[in-house]
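So, chain A:
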Amino acid sequence: MLRQSSKFSLLSTALLTTATSFALMGSAYAWSLEEAAAPYKGVTIRTIGEALPPLEAMSKLAPEFEQRTGIKVEIEMYEHSEAVSKVMLDLNSKRGRYDFIIQPHRELGKFVTNGHVQPLGDFLQSAELRDPEFKPDEQLYQRLWKEISWYNDQVYGFPFTALSMYMWYRSDLLGDEKEKEGFKAKYGYDLAPAKNWDQYRDIAEWFTRPDQNLYGTALQGKRHEALWYEWLNFLYSFGGDMLEAKSGSECGPVIVNSPQAIAATEYYKSLKAFSPPDTLNYFWDDVMALMQQGTVAQLIMWNDATYAVAVDESASTVVGKMGFDTVPEGEGGTIAQAEGWTYLIPTSSKNKEAAYLFIQWMMDYDQQLRQHLNGGATARPDVYASDEVQKLPYSKASMASNEVAKPKPTLPQSSEITDILVRELSSYLADEKSAKEALDRSAEEISALLGSCAPMKYPVQ
Partner candidate 1 sequence: MAVSFTEVTKRFADGTTALDGLNLKFDLGEFVVLLGPSGSGKTTACRILAGLEHPSEGRIEIDGRDITNLPPRMRGIGMVFQNYALYSHKSVYENIAYPLRIRKTSPAELDRRVKDVAELLQIGSYLHRRPSQLSGGQAQRVAVARALVWEPTICLMDEPLSNLDALLRLHMRTELNRLHKRLNKTFVFVTHDQEEAMTLASRIAILKDGKLVQFDDPRTIYRRPANRFVAEFMGRPAMNTMDGMVENGVFRSGQVTCRVQCPDGPVTLGIRPEQIVLGGDEGFAMKLDVKETVEPDTLLIFTNDKGTLTVRTQRDCDDLAPGQSVNIHFPPDSLHYFDAKTGERLR
Partner candidate 2 sequence: MSKTAANPHGRFLLDHGSSLPLILPATLLVLVFLVGPFGYMTYTAMTDLSFANPDQKGAFIGFDNFRQLMRNDPIFWGSFWLTVRFVLAAVCIEFVLGFAIALLIWHFIKRQRLLTTLLLVPMMLAPVAVGLIWRLLLQGDFGMVTYYLHKLGLLSKASAIFSTPSLVMPAIIAIDVWQWTPFVTLIILAGLMSLPKSPFEAATIDGAGPWRQFTDIMLPLLRPIIALVLLLRGIDAFKEFDKVFIMTGGGPGTVSELLSIYAYRVNFKNWNLGYGATVAFMVYLVVLILCSVFYKAVYWKSANIGGR
C-alpha cells in the first residue's frame, strides 16, 4: 500500500498545478462550444471503437453535436480485437484516417512510445478550445483517469469507459431461507454475499448442483484475454502483481511468480470444480449467457455488462434476482482490476482540434449520463450520483469498485505480456503444468521481453 500512496501524491501534485492554471484562465471570459467550433464548421471527423452500447449511444449523440457545431462525426464500430488491429495498422501506416480513436488503455504505451498519439496538454491550456466548465481533475475518478488515459505523467485522453470487474451473485438464492439454514449447518456461518475468498469458495461449493443445472461459479477459462482480465482480480486481491512498478507506464521487476501470485492462481483454478463442465471454453460471452439463464450463483464479471443481466428482460431470466458487490477481500485488501477504453488523438489526425472539442463535449455530464444509462461506464462520480443511475441495481457496487481500481502495465509490450500470461494460465487450467511452472515460465518470458528494466524478483531455480 505504501507504493500506491507515494504514486498518488506525485500525481496529485501534478494535477493541482494544472488545475489552478485552468481555473485562472477559465474565469477570463465566457466560453461557448459554438464559438470554439466555428473554425471547424463543416469538418468531418472520424473515429473507431468497439461495437458496444456506449459507442452506439455516442453515435446517437453525435448528430446533436453536429447540429451545434457543424462538425460531423463518423463512427466505425468493430469487434474488440478488430478495433485494436485496425488502429495499429492505421497509425503505423500514418494515413491519418482517424481523427480520434477509442482504444483499450493497455495499448497506450505502444502509441505513446512510437509517437502515434498527441498529448492533450496544449488543448487543455488553450483558451479557445478548453471549456472552463470541464474540470477533469475534479469531475473524473482520478485514479481511473490516471490509469486509463495518462502515460509517463502526461495526459493523452479521457476515459471513454471506465470499467472494472466486481462480484455478481444471485440475491434470491443467497437470501433463500432454506439455503441459509443448510449453509449454516454445513459451514457454521451465515450465508451472505462473500466478503473474502474462503466464503466465496464455500458459496460456490454449496450451490454446485449439476443435477439441478446449477453451479457455484463460472470461470472465463477460454484461451482468450477474458481469462487474464478475470485472473487479475484474484492476483491483485491476493496481494500479487505482474510488475513491481508505480504506474502502468513504468517498467519494474517481474513479480508475476511471487508466492502471492501462485496462491492466487491456485485458488483461481480451485474454483474450476464448482464451475460448469465447459468452463475452460468460456469467455465473457458465455458467462453472461449462463448468468442470464440462471445457471450460476456467483461470479466475477464486468460492470458494464451488468445491464443485460440485471435489467434487460428480453435477454435475462434473472432480472430482479441479482446482487452486486466488490470483489471479495484477500491479503492485498479489496482491489478491483480496472480497465478502460480511452479517447486518444493520433498525431496523424488532420482535425485534432475538432476531435478534441467533440471528446470534451462527450465528457459533459449530460452526455455521460445518457451514455451510462445506455450501457456505458462513466468515469464521472457525479453521473453515478444522479438519481437515474442510482436506481440501477448495480451502481453502488460499481462505484465502490471504481474507488479501489488498480492500474496495470500499459507498456509497449503490454499486449505481449498479456499473450504470454493467457497462454500459460490456460496451460495451467488445462493441467499441462503446475501454477508455479506456468508463472515461472511467464516471468522468464516477460523478463526477457522487457529487458534489463525488468529483472526477475523471484528467479527460477
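Assume a residue touches a chain if its C-beta (ideal position, glycine included) is under 8 Å from a C-beta of that chain, and two chains touch if they have at least 3 such contacts; residues count from 1.
Selection rule, in plain terms: all candidates are chains of the complex that A comes from, given by their letters.
Fair warning: this is a prediction, and the values are worked out from it, not measured in the lab.
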| query | Which one touches chain A in this complex, out of 1 or 2? | reply | 2
| query | Quick one: in the complex, what on chain A touches candidate 2? | reply | 81, 85, 88, 92, 110, 113-115, 210, 221-224, 276-281, 286, 289-290, 293, 295, 412-413, 415-416, 418-419, 423, 426-432
